[in-house]
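Excluded from the complex is one protein chain; the other protein chains are retained at their positions.
Moving on, here comes subunit A:
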Amino acid sequence: MESINIQIPSLMENIRIIESFIDNTKDIYNIDDDIYGNIMIAVTESVNNAIKHGNKEDKTKNVNLSLILKENEVRFVVEDQGPGFDFTNLSDPTLPENIDKPGGRGIFLMKHLSDEVHFTDNGRKVELVFYFD
C-alpha cells in the first residue's frame, strides 16, 4: 500500500494543483484511461466542494487530499475544515424541478463516477474509491 498526502489553501485556482496531482498519479501508477477520466472529474468535484462550500474559500483553511493505493483500488480522501453538511438530504439534480438549476450536480457526479463514496465526520471528509478491474 502506498499513500501520498497534499494540502492546498482554499482558493479556487488551486483546483489546478489537484488536476496536475491527478495527472502525475496517472503517470506514476499507470492508471487506466477510463478510470483516470472518472477520477479527474470526481476528485476535482469533491475538492471544489471542500474549497467552496466547506471552507467557504477561506484561504487560511486548508483542504487535505490523500491518495491511498492498494492492489485492487485507489482511494482518495478529501477533508475540509468547515462546519460539515447534511449529506443524507441531497436533492436529485436530474429531476425536472432541479434540472435547470446552475448548482447541485457535484455530489451526483461523484456518486456516478466512483465505485464507492463515503461521507464521514459530519460531511467534512469524503472518500472516493475506484476499483481496478
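Heads up, the rule we're going with is that a contact is a pair of C-beta atoms (placed from the backbone, for glycine too) under 8 Å apart; a residue touches a chain by one contact, two chains touch by 3 or more; residues count from 1.
The criterion applied here is as follows: contacts and distances are computed from a predicted model.
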Which of "Anti-sigma factor antagonist", "Cytochrome c biogenesis protein ResB", "Electron transfer flavoprotein small subunit" or "Molybdenum/tungsten formylmethanofuran dehydrogenases, subunit B" matches, in UniProt, the chain that is not displayed = "Anti-sigma factor antagonist"
Task = Could you tell me which of A:70, A:101 or A:118 touches the chain that is not displayed?
result = A:101
Inquiry  = What does the interface between subunit A and the hidden chain look like in terms of residue numbers?
reply    = 12-13, 15-16, 19, 37, 40-41, 44-45, 48, 51-52, 93-94, 99-103, 105-106, 108-109, 112-113
